[in-house]
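Let me give you the structure first, and then I'll get to my questions.
Missing here: one protein chain of the complex. Every other protein chain is in place.
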Amino acid sequence: MSILPALADDQLSPEAAAVFADIRAVRKTDFVNNFWRVLAHDPVALRRTWQSIREVMAPGALDPLTKELIYVAVSMANNCEYCIRSHAAAARAKGMTDAQFMDLVAVVGMAAETNRLATALQVPVDAAFRPAADPPFNQL
Amino acid sequence: MSILPALADDQLSPEAAAVFADIRAVRKTDFVNNFWRVLAHDPVALRRTWQSIREVMAPGALDPLTKELIYVAVSMANNCEYCIRSHAAAARAKGMTDAQFMDLVAVVGMAAETNRLATALQVPVDAAFRPAADPPFNQL
Amino acid sequence: MSILPALADDQLSPEAAAVFADIRAVRKTDFVNNFWRVLAHDPVALRRTWQSIREVMAPGALDPLTKELIYVAVSMANNCEYCIRSHAAAARAKGMTDAQFMDLVAVVGMAAETNRLATALQVPVDAAFRPAADPPFNQL
Amino acid sequence: MSILPALADDQLSPEAAAVFADIRAVRKTDFVNNFWRVLAHDPVALRRTWQSIREVMAPGALDPLTKELIYVAVSMANNCEYCIRSHAAAARAKGMTDAQFMDLVAVVGMAAETNRLATALQVPVDAAFRPAADPPFNQL
Amino acid sequence: MSILPALADDQLSPEAAAVFADIRAVRKTDFVNNFWRVLAHDPVALRRTWQSIREVMAPGALDPLTKELIYVAVSMANNCEYCIRSHAAAARAKGMTDAQFMDLVAVVGMAAETNRLATALQVPVDAAFRPAADPPFNQL
Partner (left out) sequence: MSILPALADDQLSPEAAAVFADIRAVRKTDFVNNFWRVLAHDPVALRRTWQSIREVMAPGALDPLTKELIYVAVSMANNCEYCIRSHAAAARAKGMTDAQFMDLVAVVGMAAETNRLATALQVPVDAAFRPAADPPFNQL
């Protein structure tokens, strides 16, 4: 059903197979989901995307669950069913409860409404929400 | 610059003035930002939106800072400058650091990319990400 | 198929059951559509959303059919299949004809095109379309 | 400020000048707004867009004001400042009151919220909202 | 499954039938895809849209394949499954290879990410990217 078919393990290029091996090692499971199987048609994009996700979702100033909640919320705002379902599953695996999920949904809905109200009314940004001074170069 | 002008305190209807009084009491500041001043042209919408935001953003299964981070992320995905700036300010007031903000930005960007990749390739949802069984009514 | 399953009547919390009773009384039908059955996992959001919709869609400066047409058009612009189908059904129930529906579709398409042309070309807003003067406070 | 500069009357190609003459004749004003002045870099697109808009916005199954309200609402959903401001001005010229505008804004905001809730929860479409039968060709 | 049913050839109005005849003549095939069959409920929109697409997609400053690639990319950004699939098929018919398709997908994903990063951070446009001077009319 994807535009190009999801690839089975024995259809992978050596470069793609190496990324699949890393996905399995990091996730400690043999399961590789369709996103990677379709993206494997472009082994360079496959490697780049996998490495970028690992880097972005690693523990940092925000903990992994908070990052995952943000990922789910953005996927909802961007209307991506695949991403909503796969990252909601990832969030559950990191401890998200049903109540937390419903809280997240309520915030996504509320933000969508006020985002559109502010846009619809073309509300000007208050001075209090702007930086005190612009940087002195590149003609900001 | 808004479509209808932001209203000064002495231009408010009694219903809108009552909401402004509640905003000031809850937030413990005299400052009322432009969003509410423009929305005040519709006192019913003003009251409803204020009450809804209070309800949604109250501590629940998710803590207030996490909710605010999600609010900012969704505002970025929805491309609302007013909302990005005002809720980033709110998040800071609740303790968000610059490093946390940059982490949030990185997740928003990464999700935007993989959201579009999944859509572009029309990747089918894996069975593992779907509920085991559909509810037995309303022909789900 | 929803992320959390739609709830049957005997799975509802007392708070959610009360909202369902009100939906049935107002709509004069026993049928409660899936949107409410899934949202019922969060009874507070269920009540808030139901009350807000009733308030927004009540007769006001715009009549109920015009409001419903706008609701359908926005749902199309936001790419929400559930909302397009459910609100198109609601619009029909309020009298929308096929010809009116096709007129609405034509406007949605035309607006989408010129919206993107204006954005693509970054057309500056004419002075004639801006308010004559900015309000004198909050540094608009 | 546009990507290509808005064109003055004496910079127009003959084809573009003819379209401007028609805009002025139809609107009974010498004023031609920036949208057309920038689009005039592509006289074929200028003519096509002007003719299409005239056709779409003419009285039909929906009256001109209702069409204009839908145009404004879609422009809000699509986040196009130029279009919100220019079509809000057009709607006023056709009789839209401030109260009607605020009603429209409330519907746009409400739809944005429930659109996102339905997407976030991946609510399945009720059978009642689907056509009774699919057409018997093209494997619908 | 569409909101109004796709129309069979013997259900078309004379105006719609004439457009179908032109589609078949231009494309040199008897196949008319569902998009036109549903749009045929509004023969005026059917004719306008068909003529506009022919005009826009004709060879010009950009060649037909490049235009089709852009069409596919925009359809991905706008999240339209029908359009992604039908225009990807059209691009293949014009010579697009799998490798070119995957290159296109990579650019769409990368642009989505940096678009959101620039929005999230509210990066100001560099002077180097703005026109040197504004046109002297319409108060640009």
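Letters A, B, C, D and E mark the chains in the order given here, with residues in each chain numbered from 1 onward.
In this text, a contact is a pair of C-beta atoms (placed from the backbone, for glycine too) under 8 Å apart; a residue touches a chain by one contact, two chains touch by 3 or more.
Since the structure is predicted, the reported quantities are computational estimates derived from the model, not experimental observations.
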Counting contacts across the entire complex, name the shown chains the missing chain touches.
-> A, B, C, D, E
For subunit B, which residues touch the unseen chain?
-> 79, 84-85, 88, 98, 101-103, 105-106, 109, 124, 126-127
Where the unshown chain meets subunit C, residue by residue = 76-77, 79, 81, 84-85, 105, 108-110, 112-117, 119-122
Note that subunit D touches the chain not displayed via residues 3-4, 41-42, 45, 49, 78-80, 134, 138-140
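One rule holds for everything that comes next: only the chains that are shown with their structure count from here on.
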Which pair in C-D, D-E or A-E has the same interface as A-C, with over half of the contact pairs matching by residue number?
-> A-E
Distance between chain centroids, defined by C-alpha means - subunit A, subunit D (Å) | 32
In subunit A, what residues contact two or more other chains?
-> 3-4, 45, 49, 76-81, 84-85, 88, 102-103, 105-106, 108-110, 112-117, 119-122, 124, 126
